[in-house]
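Every protein chain except one is present and positioned as in the full complex.
== subunit A ==
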């Protein structure tokens, strides 16, 4: 557990970057610090490993005041990941990952073995081991950065906008894998971002900071979206917060209708409606076709409209509503956990389900883990 205890940082030029911050990052959870640029996120993070010393207040890790710990020793027990990965350009991928183990005095063989294990763990090909960082894509560099931070198995990870500099698709991937990794590792993580969507997706707990470095609100993501503490937070979490909050609402039993389908490569038969759902041989939906256009020939890949998203029956209301809204037929496709078709649902049916659900009511001062962050939105 990391506790910020009335922490203030004033730089020599008078700038107050962090103002009387009190906050607890629980063990094994992801605490996200989010806020506009310049609100003191990086400064707060760097005070944890004492790259910056607080002007007032204390940061306490598992009951120990960090101000009284040896600086280098403290840092070697804390993984740190930054925006451009900060990899050492003169070291190979494997040597980069092994940096902290070597600093801790591990021998070469053990370090290499551990580094290889981590390379695999963050989803990188073993063939990248002897490359230099400049030979990697941005996403790969970021993975190496995460592997390097994990190398000596530190209980704490500090992450400063680690996924901000990669393109949106890669970012999404990195986020998903990060959550999967955290599921296995249970690190105590403080994660900094300016992106509220990322904060909502990754945080077990989200702390919103305002410019001037004061804490505006700290809560679970669902609670934050439903109950912003003031105008600043409401504004910051954004206009779509009503829609976004649906991702924390598990779907109730929705009234699914059965859908007439055609298997890819077969003839549509007589046109029942303007849009016909196409599935593969395992009944996994692959897209929609307009039978009127296909006529009497078999349905080909090129006929498919792939715009619709798929909702999982055990997913969230956001997934269900999005499936209905994105479907060209307006019938949202619902699948089971193996990805096979169960049926379809209409937007107004999801909306009535939403109206039947209560908004989340939880005590803000007791931010235990909220509803599972399960985004059911695969591409159809």
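The rule we apply is simple: a contact is a pair of C-beta atoms (placed from the backbone, for glycine too) under 8 Å apart; a residue touches a chain by one contact, two chains touch by 3 or more; residues count from 1.
Note that in this section contacts and distances are computed from a predicted model.
Chemist: Looking at UniProt, which of "Aspartyl/glutamyl-tRNA(Asn/Gln) amidotransferase subunit B", "Phenylacetate-CoA oxygenase subunit PaaB", "Sulfite reductase (NADPH) hemoprotein beta-component" or "ABC transporter permease subunit" names the chain we cannot see?
Modeler: Not shown, but named in UniProt as "ABC transporter permease subunit".
Chemist: Which of A:10, A:83 or A:214 sits in contact with the chain that's absent?
Modeler: Only one listed residue reaches the unshown chain, and that is A:83.
Chemist: Please pick, from A:75, A:143 or A:187, the residue that touches the omitted chain in the full complex.
Modeler: Of all options in A:75, A:143 or A:187, contact with the hidden chain holds for A:75.
Chemist: For a quick check of understanding: of A:8, A:66, A:99 or A:329, which residue touches the chain that isn't displayed?
Modeler: Counting the whole complex, the residue in contact with the absent chain is A:99.
Chemist: Identify the residues of subunit A touching the omitted chain, counting contacts across the whole complex.
Modeler: Listed in rising order, the touching residues are 49, 51, 71-76, 78, 80, 82-91, 99-100, 103, 131-132, 134-137, 158.
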